[in-house]
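Note that this complex is displayed minus one protein chain, with the remaining chains in position.
Let's turn to chain A:
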Amino acid sequence: MKSKAKRRLLLLMLLFALGIVFVISGYFGKYPIPFSAYIQALINFGQSDTPVNLQRIQTILLNIRWPRIILAVLIGAGISVSGATYQALFQNPMVSQDILGASQGAAFGAALGLFFNQAYEIIVLWSFLLGLTAVLLVLFLERLIRGHSKLNLILIGMIISSLFSSAVSFLKLIGDPTNTLPAITYWLMGSLSGIKPQDVYYAAPLLLIGMLPLLLLRWRLNVISLGNEEAASLGINIRLLRLIMITAATLVTAVAVSVSGMIGWVGLVVPHFARLLLGNNYRYTLPATALGGGIFLLLVDDCARLLTTSEIPIGILTSVIGAPVFLILIAQNSQPERS
């Protein structure tokens, strides 16, 4: 086990890494900026006598690059934290919002909103309500079956996910092929390319509000991961805590989905890396998950916008990274138990 000081140092290093990746990501982009001018533009922020060429760089940063970078970090942090939360709540390291159907439910809700051309707040609301419905449906069905296998939750999650995916397909089928259909299709692949400054004002506070209770209650997440009966005997109000945490995690998922579409695998994979780095204690692992998720999604988004001349949807890249990692997890989990 690592000592407390070591873990705090690792957290600080992650924070520092996030800062560096943030600055570097602002430098890269389709519009070439000389590095010295970029640094000067950063330093000159808020000063009145900034030269015109630097002002142009600042405008690009403020209106195009930073909104996208900020949301990449917040969405990455949010879906990772909520993935870790689901894993602890259900005592199952193989679940995440994608596997529990939360993402697909949220996607259906958001697609509904897009289908009816609704405002952003309404899309998020639909997304949240249907994401929550999906998770609660999975939990209800799992309880109904009363199975003891950890696989049941995953299988039921798959069933609900595919149900909601079909519902999205149906919307695409009846959608207007010149307008609604491409909008839903492209958004579903997951992309941060369409982000505007006003998206940040809407989505960022909601993402932060969703993450806050999870981060504040993270010690209790440890206790609840021991199992319900044991957690109750240690003095935890299981029902209330589960309700708060499922609601918060699903809110984050829904906001992320309605801004950026389906960015799969991040919620599953990032918490595992955080645990590898810092151990199981969520007191340290959850902040690390948030920072790591932010760094991870920002880097992947940089690849998405820079690797080829046209953008690669980020959901494709996260799947390419996430799928093999998930395979490794399955292999590790099916190793015979040590007694």
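The working rule: a residue touches a chain if its C-beta (ideal position, glycine included) is under 8 Å from a C-beta of that chain, and two chains touch if they have at least 3 such contacts; residues count from 1.
One rule holds for everything that comes next: contacts and distances are computed from a predicted model.
Undergrad: The hidden chain: which UniProt name fits, "Glycosyl transferase", "Carbon monoxide dehydrogenase", "Transglutaminase-like enzyme, putative cysteine protease" or "Iron ABC transporter ATP-binding protein"?
TA: Listed in its UniProt record, the absent chain's protein name reads "Iron ABC transporter ATP-binding protein".
Undergrad: Among A:50, A:152, A:193 or A:281, which one touches the chain that has been omitted from the display?
TA: A:281
Undergrad: Which residue from A:141, A:167, A:226 or A:306 sits in contact with the chain not drawn here?
TA: A:226
Undergrad: Hey, which chain A residues sit against the chain that's not shown?
TA: So the residues of chain A touching the unseen chain are 1, 88, 91-93, 216-220, 222-223, 225-230, 232-238, 279-281, 283, 338-339.
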